[in-house]
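Notes follow the structure.
Removed from the display is one protein chain of the complex; every other protein chain stays in position.
The letters A and B name the chains in turn, as written, and every chain counts its residues from 1.
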Amino acid sequence: MIEILRVFLFGFFAIFIGLFFMGIGRKIIARIQLRLGPPFYQAFLDVGKLFSRKSITHNFVMDLGMVMSLAGLVATMLFVPIAGHTAIKTSSNLIVIMYLMAIGYLGMAMAVAASGNPNATIGVSRALTMMLGYEVPFFTVMLGLIIINGTSSLELIANSQAGSILNWNMIKFPLGFIAAEIALQAMMGEKPFDAMIAPAEIASGPMVELSGKYLGLAFLTHAVSIFVETAIIVNLFMGGASNIFTFVLKQFEIYLITVIIEAVFPRFKIEQAVKFLWTVPMSIALLQLVLIVF
Amino acid sequence: MALGDKSVYSPLTTLKNLFKRPMTIKYPKEILRVFPKEGVSPNYRGLHTNDLEKCVGCAACQRICPFDAIEMKIIGQNEQGRAIKKPVVDYGRCSFCAFCVDVCPTNSLKMSRHYIYKIKTVKSLSAKDEVEFVKDKFRIMPDEKLGDDIGYNTGKAKKVLG
């Protein structure tokens, strides 16, 4: 019973922090654009409003896909250590995390394919192509870290960086950090890698057919994905944290970089994005790998 | 000219906007003062105002109105038994071009700086009745009510159209 409660608590915590980050991110982008912007709790209001709305569904597969995409990410979240706490303890969670993260997108792809809108289909095919793009450099960076630590457990990697700030992988392997940061930008689907959403091109892609509660679910999915992805980077490169507050603060620093890049760069076309991801971050990551191995 | 150059760092300089004052304001709480007068511009083309004493009911405004928004309403009879007419503006059609103000021979018709006009719709009405209701509410006979804040007017002698 306690175990189940614990799992729920982790899920709600991730959603809460994710939405909170989204709200602050919108505020920061607004200030860069010389606007006052919405209040920081706007994302909560949005989700609340969306869940109170009537919504249109096409068929059962669409419902299933939406829930699967949220559930996949929440499941990923359970394996991520948050300031020493993990919902489900395993010895090599990094690999599990990377596998489970794909489920989010696959669920979205299923929901969207069921809706039958060409804009949405193009959008989700772009999202899956983008996944192909960012996973290669990200896995390369991860491989380096796994080799040097001799383990694929996120906790152990985080613990190995304990002590002073100089022990952080961010300082020890700056090249790997840069490559992972670029890959993270694509992972979160922020500009310049937001070709899957692209309002001006494909009318918001996967979101075009979603209304009411489904859009609310997509919001929550995005919130959890923000939490999970920043948490992975914090564990890999910033040494985790001893308490939850420091952990969230570190996550926010990572998210801040993402938001700032999002505000000042336009989007790549999908083929340009994949080409970029396979050349620039990939070569940086490979260089790092070579430096680690030899 | 340095145009056509590109640099990854150039866009990042925009981040200094974070420390600048935003250009937007919280509207109902604070209001920007842009013009010499408080509020909208001194010769703003807002809702009409009409000095009913001065208005002779010549219907010049009705004839010039490009969108047929003005009609003359008979409000009574004078001593000779002739109808007294005053303009009624249909704000559903009005484009606020102010030609009626320009053309007014007595200068009685002016535009005020008020631009907010709100009505309460009655929810119990059927859709068709509601349309009629709103249509009716949009037809207003301009009078001196908004005369405290005159916007666009042609002054004493300066008439624009003839």
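Going forward, contacts are C-beta pairs under 8 Å (C-beta built on N, C-alpha and C of every residue); 3 or more make two chains touch, one makes a residue touch a chain.
Note that in this section contacts and distances are computed from a predicted model.
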Notebook entry, point to check: The complex lacks one chain in this depiction; which UniProt name from "D-alanyl-lipoteichoic acid acyltransferase DltB, MBOAT superfamily", "ABC transporter domain-containing protein", "ABC-2 type transport system permease protein" or "NADH-ubiquinone oxidoreductase chain D" does that chain carry?
Noted result: "NADH-ubiquinone oxidoreductase chain D"
Check: Missing chain touches which shown chains?
Finding: A, B
Notebook entry, point to check: Of the residues A:Pro39, A:Pro118 or A:Pro174, which one touches the chain left out of the display?
Noted result: A:Pro118
Check: Out of A:Asn167, A:Asn243 or A:Gln272, which is the one that touches the chain we can't see?
Finding: A:Gln272
Check: On chain B, what residues meet the omitted chain?
Finding: 1-8, 10-11, 13-14, 17, 23-24, 34-36, 40-45, 60, 63-67, 95-99, 102-103, 111, 151-152, 158, 160-162
Note to self: Which parts of chain A face the unshown chain closely enough to count as touching?
What the structure shows: 32-35, 118-119, 122, 191-192, 194-195, 198-204, 263-272
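Just so it is clear, only the chains that are shown with their structure count from here on.
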Notebook entry, point to check: In the complex of these two chains, what residues of chain A are touching chain B?
Noted result: 28, 30-37, 260, 263-265
Margin query: Give the list of chain B residues in touch with chain A in this complex.
Written below: 11-12, 14-15, 17-18, 20, 22-26
